[in-house]
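Removed from the display is one protein chain of the complex; every other protein chain stays in position.
Moving on to subunit A:
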């Protein structure tokens, strides 16, 4: 009996509650669908808190596309391509040597890398000649450290060669 009265009282309160300002959106609180991207190298900032639509990165945990309102996370980058889809709809590609991508709350993305260049700056011939050289060292009888370094170089060069195609 008592619960019935409560239910009726609730029904009486409810309608008026919903007539009140019906989730009006003003310009200020409209949620942005852009990411603020900062792409920084030790010697240069390629992007400085610039609004972009999407960023595709190749992280150690897998390739991923980052849009606005992405869950905050920290990703270690593989030597590989980062693709940035800009507001105008065009896209830009940079090859990064390795670093970190940090997604912060509020659609902020910071990418830090040691070296990063647009693909036009690379020479396919230089990549090819370095691959043969690194393969020789990796398969040779040098010190363990030399072999490890050659294997790292091979990984970078193969990723670079795949991006250049």
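One rule holds for everything that comes next: contacts are C-beta pairs under 8 Å (C-beta built on N, C-alpha and C of every residue); 3 or more make two chains touch, one makes a residue touch a chain; residues count from 1.
Here, contacts and distances are computed from a predicted model.
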| item | value |
| --- | --- |
| From "Centromere protein P", "Mitochondrial ATP synthase epsilon chain domain-containing protein", "BolA-like protein 2" or "Protein YIPF", the hidden chain's UniProt protein name | "Mitochondrial ATP synthase epsilon chain domain-containing protein" |
| Touch with the omitted chain, as defined above, among A:88, A:123 or A:141 | A:123 |
| Absent-chain interface as seen on subunit A, which is shown | 42-43, 60-61, 79, 95, 97-99, 114-115, 117, 121-123, 126-127, 130, 143-145, 147-149, 151-153, 156-157, 160 |
